[in-house]
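One chain of protein is taken out of this complex; the other chains stay put.
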Amino acid sequence: MSGYYRTRYGEDSALLDTRAQKAWLAVLVVILAVYPFAANVLWLDIANQVLLASIGAIALMLLTGYAGQISLGHAGLLAAGAFTTGILFKELDAPFWATLPASAAVGAALGLVFGLPSLRLRGLYLAVSTLALHFIVIFAGGEYETRRGYSTGIVIDSPLADPRAWYFVLLAASAATLLFALNLLRARTGRAWRAIHARETVAEALGISVQRAKLSAFVISSTLTAVAGCLFAYYRGFVSAEAFSLYLTIQYVAMIIIGGMGSLLGAVLGTVFVVLFPYAIDAAMAGLGLTERLSSVVFALNYAAFGLAMIAFLVFEPQGLVGLWRRARDWVLLWPFKQKPLAR
Amino acid sequence: MQLAVNILVLASLYALICCGYVLIYRVSRVLSLAHGELMMLGAYGLYATASLFSGQPLLGLAAAGVLALAVGLAVYGALMWRMTGESVLAAVLATIALGILLRGAMILAFGTQTQYPLRELGWSNASIPVGAARISAVGVALVLATTLVYGGLFAFLHGTRWGVRMRAAGQHPLLAAQRGIALHGIYALAWGLATFTGGMAGMLIAADAGLESTMVIIGLKAFPAALVGGLDSLAGALLGSLVVAAAEVSLIQYVDPLLSDVVPFVVLLGMLVVRPWGLLGTREELDRV
Partner (left out) sequence: MSAPLLKVEKLEVVYHRVITAVQGVSLEVPKGSIVALLGTNGAGKTTTLRAISGFIGLDDARVTEGRVVYRGEAIENRPPHRITALGIALVPERSKVFENLTVAENLDAVVPRRGARFDKGIVYHLFPALAALRRREAGYLSGGERQMLAISSALACAPELLLLDELSQGLAPLLVEDLMQRLRAIRQDTATTVLLVEQNAQVALEVADYAYIMENGRIVLDGTPARLRAHPDIREFYLGTGAGARRRSYRDVKQYRRSRRWYG
């Protein structure tokens, strides 16, 4: 469209190639750096939540959006990371530079377990197997709580207290995850994932080890998710099995669907949407003057509204926010010419 | 002996819930994960009609049944027909989202208090002796209901024209459409019947233990039974329910009562590893994503 052509492999796989893109990135960095000093406590907490959730969302996007392996066990993996942290803290008084790699290791091992069914099953049956594993993991966590007497949950001493400090830590973690994902997708692994998502038998015929690709997708995704769980445990200072319900999994699935499958930008956009959603509902309620009347059932209202939003996206915009963004951008770019694609 | 009675009652409950999963899957290849919430909606329906027709329990019961059927048809008509032709995952996610929406809506409409529809109906849950064991009146009703429902479904699917058409639509939807079978009608009917039987199960659970949100978890626990038996086989659902119920009750009795929530999923996982298409399911179903 713009007459900008890429003529070398280096240019094609570069993350930033035009000056405009670099300029926009610089602006973004400035905004992100200044944000914690400009925002109030509420908005800082929201930003922290978004950054934390984005790690899990990117991990799920890699697994389901790119590699095409449907997983409904995400909350179980987050719980695994959180519980590893909690258990190590309570039993061994382990510091965070020990619990973090431990969580990652547990995540990787569990990823292997979650991924094994994918070698035999696809689609619905794979989703069901991950669901079953999720319940088993949550059960294990609950068992630990009951047996050790932490009926309301495990309390953890957080190494960081200041939300601004948390902001920069989470920003670094989120940016690292995003960069890692971008690089992975540009490399052989990412291309193998896209191939097995598109046509497994053809990928196999082209010499891609489908087994290795599937398992690597699960292991890498689970490791990232468990690390997110570990960070979650420290951020909240509290771990309890009830927090990792099926609803949490669905929220993450909603993030990648509402955001737009097969796009990292979609993962981020979806995360922002899902995290902001309850706050938006609160604001709407306040605006309509209903806060008093519905205060006791605000969580039910959130539930209902969230279900409705998910249905709306599934029915009307299956490509998600990224789809909307792309359509808007294409409309603007094509506006004077209004070309119709190809042969009629 | 008591163990056998408990297994029978639980298996009947799971089977009654499962036939909803199987009906919808068999006919439209969709796994309806909103089934638990629809069960609860059916129970609330009974609570509502029982209060409305207080003094005439049978009328209240019948009205609740009709209401559940209507809700099922409405769910298809309002939402699920739009998902025909989309990928199966999208349809399943739509049912999950529907479940979330219903759960929120039910709390908004009815509050979080536990309700007791049985009291509204004016009946009591007596305990009846069976040999050395005891069974509750609701338990008897459960076993009876499941038997009648399955008998009725088998008769319908194998003995009537529209039942045959339903099976045909489930097998080759395109060919069915080419032979004049109205697919939307069939799917709506499947949803209606599934919600009716699920609602019945919900009403019976509510009659036994009260109407509260834990009912949805029972709905979720029943679905491994459907899978173990084979998602597209009603006979399989019966068998799977027996297997899962037997495992659950035995393990609760002899090992650890807290295992009850996780046992169905362990059985499910075992089945997926060994024989993913279930005990009586058709093998090719596995590859249809």
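Descriptive notes on the structure:
By written order: A and B. Residues from 1 in each chain.
One rule holds for everything that comes next: a residue touches a chain if its C-beta (ideal position, glycine included) is under 8 Å from a C-beta of that chain, and two chains touch if they have at least 3 such contacts.
Keep in mind that what you see is a predicted model, and the values were worked out from it rather than measured.
Checked against the full complex, the one of B:Leu3, B:Leu153, B:Ile181 or B:Leu251 touching the unshown chain is B:Ile181. Between the chain not shown and the residues B:Arg29, B:Arg165 or B:Lys221, the one that touches is B:Arg165.
Although one chain is not displayed, chain B still touches it through residues 161, 164-165, 167-168, 171-172, 174-182.
The definition used in the following text is that only the chains that are shown with their structure count from here on.
A straight line joining the Cα centres of chain A and chain B is 33 Å long. The part of chain A that touches chain B in the complex is made up of residues 70, 117, 120-125, 127-129, 131-133, 135-136, 139, 143, 146, 246-247, 250, 253-254, 257, 294, 297, 300-308, 310-311, 314-315, 318. Interface residues of chain B, counted against chain A in their complex, comprise 31, 79, 82-83, 86, 88-90, 92-94, 96-105, 107-108, 111-112, 220, 224, 227, 258, 261-262, 265-266, 268-269, 272-273, 276, 286-289.
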